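As you look at this complex, bear in mind that one protein chain is not there, while each of the others sits in place.
Up next is chain A:
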Amino acid sequence: MDIDINWGLLAPVIALQLILMITALVSLLRAQTVRGTKWIWALVIIFGNMIGSIVYFILGRKET
């Protein structure tokens, strides 16, 4: 059974998800060093949805 989704309604939510993901990726690319490996963090951010980006921002970034 397919759900009748009103995409116009969900567009802002999807846009927010994208903003979050892109911010996390930009931050990852520009970071000098991160905890762990960069390409693993990239996978976490892309496939981990919102949680992936949050985990990156909290754990991945090194405090300078």
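Just so we're on the same page, a contact is a pair of C-beta atoms (placed from the backbone, for glycine too) under 8 Å apart; a residue touches a chain by one contact, two chains touch by 3 or more; residues count from 1.
Just so it is clear, contacts and distances are computed from a predicted model.
*Asks:* Not counting the visible chains, the remaining one has a UniProt entry; which protein name from "ATPase", "Hydantoinase/oxoprolinase family protein", "Nitrite reductase" or "ABC transporter permease subunit" does it give?
*Replies:* The chain we cannot see is, by its UniProt record, "ABC transporter permease subunit".
*Asks:* For chain A, enumerate the residues touching the unshown chain of the complex.
*Replies:* These residues of chain A touch the chain that is not shown: 1-5, 9-10, 12-13, 16-17, 19-20, 23-24, 26-27, 50, 53-54, 57-58, 61, 63-64.
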